[in-house]
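Provided herewith is a single structure, encoded as structure tokens, for subsequent inquiry.
Omission of a single protein chain aside, the complex is shown with its protein chains in their original locations.
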Amino acid sequence: MSVSRRGFIKLLGAGTACLGLSKLGIDLGPAQAYAAGLKIEGSKESISICPFCSCGCNTLVHVKDGKIINIEGDPDYPISAGGLCAKGAALRSLHVSPNRITKPKYRAPGSAKWVEKDWDWMLDKIARKVKDQRDKDFVLKNEAGLEVNRLESVFSLGSSQMSNEECSVAHQSLRSLGIVHMDHQARV
Amino acid sequence: MPKAILIDTTRCTACRGCQVGCKEWKDLPPVATKQRGTHQNPPDLGPYNFKLVRFAEHMEADGTVKWNFFPDACRHCIDAPCKSGASIEGSIIQDEATGAVIYTEKTAKEDFETIKSSCPYDIPRKDPKTKRIVKCDMCIDRVRANLLPMCVKSCAMGAMSFGERADMLKLAATRLVAVQKEFPKAQLCDMENVSVIYLVADDPKKYHKFAVADASDAMKGAPGMTRKEMLAGVFAPLRKATKQMQG
Partner (left out) sequence: MTQHYTDIANADAVLIMGSNAAEHHPISFRWVLKAKEAGATVIHVDPKFSRTSARSNYHVPLRSGTDIAFLGGMCKYILEKKLFFSEYVLNYTNASFLVGEKYTFKDGLFSGFDAAKKKYDKAAWAFEKDEKGMVKRDKTLQHPRCAINLLKAHYERYNLDLVSQVTGVSKENLLKVYDSFAATGKPNKAGTMLYALGWTQHTVGVQNIRLAGIIQLLLGNFGVAGGGINALRGEPNVQGSTDHALLYGYMPGYHNVPISTWKTLEEYQKANTPVTVDPMSVNWWSNRPKYIVSLLKGWFGDNASAENGFCYNLVPKLDPGMDCSHLFIFDRMYQGKIKGGFLFGHNPCQSFPNSNKVRKAWDKLDWLVVGEVFHNESTDNFKRPGADPKKCKTEIFLLPSAYRAEKEGTISNSGRWHMWHYKAIDPIGQARSMGDMFTEIMNRVRALYVKEGGALPDQVLKHQMLEKFNAEEVTRRINGYFTRDTKIGDKQYKKGQLVPGFANLQTDGSTSSLCWVYCGGYTDAEGNLAKRRDLTQTPMQAKIHLYPKFAWAWPMNRRVLYNRASVDMNGNPYNPEKAVIAWQDGKWVGDVPDGPAPPMAMKGGKYPFIMCTEGHGQLYGPGREDGPFPEHYEPAETPLTTNPFSAQMSNPCMKKATTEMDVLCANGDPRFPIVLTTYCMTEHWCSGSETRNGPALLEAEPQQYVEMSPQLAAEKGIKNGDFVVVESLRGKCEAVAMVTVRIKPFQIMGKTVHLVGMPFAFGWTKPKCGDAVNRLTTSVGDPNTTIPEYKACLVNLKKIAKATEL
């Protein structure tokens, strides 16, 4: 039985595929009545990557009816051959956790509570804060009179949770504001 | 063709991918636990934990530390004592194609104590909500779809292999020879009688009380019984009889 390397996604080349039982080669046995069916049957399967350590284990994410119903290791990833540690094995629960932050939230000065706000309100307020702080504190020259063009009173921390593309955009954004106090997990 | 799982504990790093992967695939609810001075958690198998990595540590006389890991779950006995002990038709069935021993919803009507005590590996548990008796089903849904059981799939260490029983027996023998070079006491646990075969590097009792079939309960009621007899299913009816006698 060749179950260790399935590899049909590789053939499709698109990174996603629809999972039908015919592809899995289902074998109906006498215990049929016990197990009603395979929960990932008919789901859409996509390749993702575990967001924890730098082993970068590739995963297969199964989506059905607009919900992630399963995440397991990708047998084609040479490093893991389809395995996952405890954290990787918990990925479905983490993605669908009721504890996820699903809406923008605002905390006013002195308040003990979060208040839900819409994205536009949040982004406008943030842009205003950033600009006002930059305009107020921007340093054109240092004490020696040399040009520095920097903003010292605003920091950025994070994140190695971001993709390369997000890191690239983040770095450019931060430098375009003159921010110098920037750091992330590579140092902790 | 019956299947088997070989669990080579000399490759297990106790990453617990299997323990968590099992819960995730089965959608088993969380259990509230406490830190009790060990990494083994939950403390034992339970109605919502069909797979549990057991941790056992000790120091040898020469000061060497040993830390044994045992990913415990149902052995899917070839002649399952629990099946023999069942009194309701269809509550405990054995899938011919795989050899998986399966507890159906009808187990809710079984006497839990009888089923539990019939198991020489202390596997069956009762779900307080559904009243069903529950345990690992070898991911029969996955296996039928030509997928690996989730614990085997999760294991990146190569500590778990799944396949035709004949192939697994061959693999077990090969691995035993290789492992014995480093660990002369290495052995295969109850290989002839079970579909989930453990390879351990040392005395099985240094891994888990029930790493090999434990007849101690049975002995109380039926002294003189061998492990083989017990595994052959002789035990369960006897146990029932003993219980009746004891009133």
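General observations
Note that the chains are named A and B in the order they appear, and that numbering of residues resets to 1 at the start of each chain.
Note that a residue touches a chain if its C-beta (ideal position, glycine included) is under 8 Å from a C-beta of that chain, and two chains touch if they have at least 3 such contacts.
Owing to the predicted nature of the structure, the values given are computational and were not obtained by experimental measurement.
Within chain A, the residues in touch with the undisplayed chain are 5, 7, 9-10, 13, 15-16, 44, 46-59, 61, 63, 66-68, 71, 76, 78-81, 83-87, 89-91, 93-97, 99-112, 114, 119, 122-131, 133-135, 137-138, 140, 142, 144, 146-188. Counting over the whole complex, chain B has residues 10-11, 13-17, 19-20, 23-24, 28-39, 41-42, 57-59, 65-69, 156-158, 178 touching the chain that is not drawn.
FYI, only the chains that are shown with their structure count from here on.
Inter-chain centre distance (chain A to chain B, centres taken as mean C-alpha positions): 37 Å. Against chain A, the residues of chain B that register as touching in their complex are 15-21, 24-25, 93, 95-98, 100, 102, 104, 137, 140-142, 144-148, 150, 153-157, 162-164.
Only residues 1, 3-4, 21, 24-35, 37-39, 41, 57, 70-73, 80-90, 92-93 of chain A touch chain B when the two sit together in their complex.
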